[in-house]
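Every protein chain of the complex appears in place save one, which is left out.
Chain nomenclature is as follows: A and B, assigned in order of appearance, with residue numbering initiated at 1 for each chain independently.
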Amino acid sequence: MPPFIRVSGLSKSYGGVHALKRVCMDIAKGEIHALCGENGAGKSTLIKSLTGVVIPEEGTISIDGKPLPPGNVQASEAAGIAVIHQESTAFPSLNTLDNIFVGREPFTAGGLFLDKARMRGEATKMLKRLGQNFDIDCPVIELSVAQRQMVAMARALSQKCEFLILDEPTASLSAKETDSLLAIVRQLRNEGVTILYVSHRLEEIFEIADRVTVLRDGERVDTQSVANLNRSALIFLMVGRELEELTQRHEHAGEPGEVRLEVLGLTNPGVFENIDLRIQAGEIVGLAGLVGAGRSEIARAIFGLDRYSKGKVKVNGQMLTGGSVKQAMSAGLSLVPEDRQHEGLILPMSVGANLSMAVLGKLTNRGLVDPRLERDLVEKLMSDLLIKAASQEFPAETLSGGNQQKLVIGKWIAAKPQVLILDEPTRGVDIAAKAQVHRLIRNLASKGLATLIISSDMNEVLSISDRIIVMREGRISGEIRGREATRELVLDLALPQEKEVLA
Amino acid sequence: MNFMSRLLRQREYGLTAVILIIGASVAFIDTGFLAAGNLKDLIIRCAPTAIVACGVMLVVLTGEIDISVGSLMALLAALMGMMISETRMEISMWLGLPATLLLGTLVGAFTGALVTLGKVPSIIVTLGLLTALRGLTTLIMGGNNIDGLPDGLGQMTKYGVLGMPISVWTAIAVIIVTGVIITKTALGRRLFAVGSSRYSAKMVGLNETRLKLFAFAYTGFLTGLATVVDVPRLPKIEAGIGIGFELLVITCVVVGGVSISGGRGKLRGVLLAVLLMTMIRPALTFMDVGESGEKWTRAIQGMFILLAVITDSIVQRRRKRRLHDL
Partner (left out) sequence: MTFKERLRTFRWWHELGLVILIIGLLAVAGTLMPRFLDLKSQLLLSRHIWEMAILALAITLIIITGGIDLSVGAAMGLCAVAFGMTFQYTGSLVLSCVAAMLTGGLGGAVNGALISKIKVHPLIVTLATYAAFRGIAEGLSQGVSYSQFGEEFSQIARGKWFGVPIPAYLFLAMAVACAVFLSKTPTGRFIYAIGHNEKAARFSGIDVDRIKFWLYASSGMLAGLATLVYVSRFDTAKADAGTGFELEIITAVVVGGTSIFGGRGNIAGTVLGLLLIHETRLFVGRYWQMDELKSIIIGALLIASILLYRILSPKKGRE
């Protein structure tokens, strides 16, 4: 029996750089096939070729023995291929009904008008199949991320999809939502849908997939049955070498010094309540919790980007009035935001301009920017942080993900902070760059920087923190010393209590 | 949802309330405001704005903007006059009027092509056309006004059928057609979709170019339609026709609650806004503030846009906060 999906000799390059190099892979009917690889390994290009968004230069794709015309979205859809992206594709201001059917609406007999009754019926049926029950007339912007993903899933199912591609579907879901998503994926497989599952979260792959294909630098490295692999073997395939640092526990060098950041009773009703934090010089504190527990919101409030209704923030003993980034910065606080592409960097501006952005006011001579001061600072930061860029004049967007992340960190180190808050510092960064970032953070801490790390990556929190503070639904649910922390302990504090009762 | 927040959230309720309040207070000063003749006059004044607003609304729904309709109307009026006037080319109006509609559609499609294929932002294209078409109009008319339109046309547009001028019937037809397009056809839902998210629209294989071209061409067609049914009411065609019309139409679309970034809006709201904006001038007249009062019309229209956008932003902010609470 021929494989359901056969990709043979697929190549695609962007401006001379190969994104895919003669990639071949087979996917059997009814399996959950995982696709792994570091950022830039060619996963998204492969997906885009399958869905017809990208026209490959070489090679063919066939589904069920029939060749798929390249670069034709409609043809891919007609062949039963559907994709659900990281940030699930959606029309925010339209309702669920439109989101499910736009582009291939059912018509009434005459072919002129929409068959609303049928749309409604099918939508309700699909959502029921997914175990969902929410208002289908509500604009999807008012739904939760998980619900939006279900809308995307319903869309895929309603188009009689036989081959479903899930591209990082759990990236912004909570653990509970992830569990129910995985359950649905399994159910779909049992109903005969073939699934290509792309994820950075290796545990999910081991939990759900039958086989896994690993890409590295645009080439297929291997396809293996998941049963034959373990975590480190898979990481080995992805990076081509083993990385000890990731699993190594951090041993704190010296005794922490004086209190640098003190937060007392910080409250923003409905978002976070009664938050107390104390971080000392040289200490790395991890802030763990599920997505949506209010961690990024706390960081933004401390930094003065958002207002809060009650509470005090003291940096270096100086009380902040709140709502002023400038004041927070001058007190010695820096925030490396969650989303480097949209919050951390100004991508079209040069590497140099990005690095000096936060301190430009100080690099002046009689009110004008002193180019020499600026260049010196930028050069020093680039060499200190091992930022790889052709030149400091090049736009930040030309850098790789890991280098961009170092750029954001560098930008804030330039401000010589005494307290550094890092929000998801290694999300979407490949494993090698991740290790570099971790080394950098430890280095800074050993020089006396007080660090707060918000991360959804459990390994990261466990390996780097001296102390872990766990949040649950906008409140601090507990604190664990770094040495004593285990996955189970952290998860227990992070998961909503009701769920325990239900389970 | 309590009454106040519904008033704020649903633009139609707020607009209805404002219209009723203004209508009632003016009628209180002078009951003549509610006289049949005056109301009929008000509806006639609404007609061309409503017709064109139906098109511009679709353009704004797709996330674009069109501020060239006033100049386009002038150009089409001039061309129409040149064609069918007894003192000019004297072409039969059964040929000249469809030709005017066709020209309007073509200019609209051209605008759309510049936006979609030429990738020039619509604000720039239509800002450019706003001046260029006006210049073209003056050039064509060469400083003379055009009169001598066929009598039959003047009769129909002035007195019309069943007691209402033809422009009002046309407006009703356009409103029904546009309403059906928006709610009952895939085309309409896709226009919303493109405005809601271009990226998603591309991912589901919608043809953004074709959809936007349609919206612009439809606007051009409707501008032609409004010209044909409304302009012949005037004693003569001047180059100054439609100055400021584009602003009035955009005002109605925005005040009517259509999101300027696309993807959200209701036809009902736009029509109510047309009524509100059109009633300001007669209301000022009836309030007996005389000539001096009417000079404030534009200021009041401007205030209404500001009021509309401020409430809109407050509502948005509240909605965001509500989301946070969830």
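One rule holds for everything that comes next: contacts are C-beta pairs under 8 Å (C-beta built on N, C-alpha and C of every residue); 3 or more make two chains touch, one makes a residue touch a chain.
Note that the coordinates shown come from a computational prediction; the quantities given were computed from them, not determined experimentally.
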Looking at the whole complex, which visible chains does the left-out chain touch? A, B
Can you work out which residue in B:Cys54, B:Leu130, B:Leu149 or B:Cys252 touches the chain that's missing from view? B:Leu130
Quick one: which of A:Val140, A:Ala353, A:Leu399 or A:Val429 touches the chain that's been left out? A:Ala353
Who touches the missing chain here, A:Lys66, A:Lys326 or A:Arg372? A:Lys326
Among B:Leu102, B:Val177 or B:Ile310, which residue is in touch with the absent chain? B:Ile310
Pick out the residues on chain B that sit against the missing chain. 65, 114, 118-121, 123-125, 127-136, 138-139, 247, 250-251, 254, 260-261, 291-292, 295-303, 305-306, 309-310, 312-314
Where chain A meets the left-out chain, the residues are 305, 325-326, 328-329, 335, 337, 342-349, 353, 357-358, 360-361, 363-364, 367-369, 393, 411
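Here, only the chains that are shown with their structure count from here on.
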Could you pull out which chain A residues touch chain B in their complex? 53, 73-74, 77, 83, 85, 89-94, 98, 101-105, 107, 112-114, 139, 142, 144, 270-271
So in the complex, which bits of chain B are touching chain A? 180, 184-186, 189-190, 192-193, 195-197, 199-201, 203-206, 259, 263-264, 319, 323-326
